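A single protein chain has been omitted; all remaining protein chains appear in their positions.
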Amino acid sequence: MSEAGPLPRPEPQYATAGQQAEAAAFGMWVFLATEILFFGGLLLAYTWLRASHPEGVAEAGRHTKVVIGSVNTLVLLTSSLTMALAVHAAEQGRRKALTRLLAVTALLGLLFLGLKGYEYHGEWTEHLVPGLNFHEDSPHARTIELFYFLYFLLTGIHGIHVTIGIGLIAWLALRARHGAFSARHYTPVEVTGLYWHFVDVVWIFLYPLIYLVGRSGP
Amino acid sequence: MTGIPRSYLFTWAALVALLAATLGLAYVPMPGPLNIVLALGISVAKALLVLALFMKLFRAPALTRAAAAAGLFWLAVLFALSATDYLTRKVDPVGDLSAPTGREHRSGDR
Partner (left out) sequence: MTTATVTGKPDEPVVATRNYLTEGGVTLRSWLLTRDHKRIAILYTLSITFFFFVGGAAATLIRLNLVTPPGIFTPDIYNRLFTLHGVIMVWFFLIPSIPNTMGNFLIPLMIGAKDLAFPRLNLLSWYLYVGAGLLALFAILIGGVDTGWTFYTPFSSLYSNGYVVLALAAVLAVGFSSILTGLNFIVTTHRMRAPGMTWYRLPVFVWSNYATSVIMVLATPVLAITLILVAAERLLKVGIFDPALGGDPLLFQHLFWFYSHPAVYIMILPGFGVISEIVPCFARKPLFGYRFVVWSSIAISIIGFFVWAHHMFVAGISLYAGLVFSLLSYVIAVPSAIKVFNWTATLHKGWISFDAPMLYALGFIGLFTIGGLTGLFVANLAFDVHVTDTYFVVAHFHYIMVGGMVSAYFGGLHYWWPKVTGRLYPEWWARIAALLIFFGFNLTFFPQFILGYLGMERRYYSYPPEFQAWNILSSAGASVLAAGYALPFFYLGWSLFRGKRAGSNPWAATGLEWQTSSPPPTHNFDRTPTVTRPPYQYRPEPEPQDV
């Protein structure tokens, strides 16, 4: 059921639809470059903390829920696969496959958020939330609090990105169901795909920095 | 209906294998900073897989690759130039001044 579809009219500022598609993809890459620096500031703070208080960070790392973290990594990696397959389906103009793959990607994103929420709940009951209910009887309590401060900011901001991604992908799925995309016009799918893969890449780095710290220690 | 491209499935399998590897290696005691170096090395490998195969970065126009490279280059600048301070700063509990003042007392030195 391959459908080429008519070439859509570009927006008035563009000469051709091809120019519009190129501009959109390049715009997304520039945006992703800003995102690298956005997370970069937090990562510098993390590096400072870890370099100046290695023992405290190791102890804090052992408080994190490595099972949930690992399962969530698997979930996000899989969602990246389904997103890549969705873009592939769009390239071939397979509307039904595109709709389903986008829906699966969004659902995996929701699963990630659900698990993350469960993890946050666990941290709340263990008094690990800085500023609100933090309580820790350890000589490294202060470092552990700072670690969790950065943990909540890193995962919270990443979670906001995931939420935005889910919204975009769900919207794309709805539009795909109504036949908005064709083999000649699928730029929104491609560009959203880039964003979603980037969110995955960020998590690929957060995972060892948060969950695998100090695991080999006492 | 055209089949699912194999390369995507292989990529995913490789990503999962690397995830398992990094998780397992994290529990092996290693000397010095080897644990974190390995973990970050595996992360870089995973990220490259996603960038190369899912995001098709290396088949993208040079301009696109430049945008991605710019982001990474500036991140490196942030870390490298901050390191010129952090790797050479001497923090003394007594409150040492970095610039020589002629008033340092030797006992405060480490």
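Note that the chains take the letters A and B in the order they are written out, and that residue 1 is the start of every chain.
The rule we apply is simple: a residue touches a chain if its C-beta (ideal position, glycine included) is under 8 Å from a C-beta of that chain, and two chains touch if they have at least 3 such contacts.
Note that the structure is a prediction, hence the values are computed from the model and not measured.
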Chains still shown that are in contact with the chain withheld from the display: A, B
Given A:146, A:169, A:189 or A:206, the one touching the chain that is not displayed: A:146
Contact with the hidden chain (one of A:17, A:30 or A:183): A:30
Interface with the unshown chain - residue positions in chain B: 63, 70-71, 74, 77-78, 81-82, 84-85, 88-90, 97-100
Positions on chain A where the hidden chain makes contact: 11-15, 19, 22-23, 26-27, 30-31, 33-35, 37-42, 44-45, 48-49, 52-53, 130-132, 134, 142-143, 145-146, 149-150, 153, 157
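Convention: only the chains that are shown with their structure count from here on.
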Centre-of-Cα separation between chain B and chain A, whole angstrom: 18
In the complex with chain B, residue positions of chain A that touch it: 1, 22, 25-26, 29-30, 32-37, 40-41, 44, 47-48, 51, 66, 70, 73-74, 77-78, 80-81, 83-85, 88, 92, 94, 97, 193-194, 197-198, 200-201, 204-205, 207-208, 212-213, 215-217
Chain B - residues contacting chain A, complex: 1-2, 4-5, 8-9, 11-12, 15-16, 19, 22-23, 26-30, 35-36, 39-40, 42-43, 46-47, 50-51, 53-55, 60-61, 63-64, 67-68, 70-72, 74-75, 78-79, 82, 86
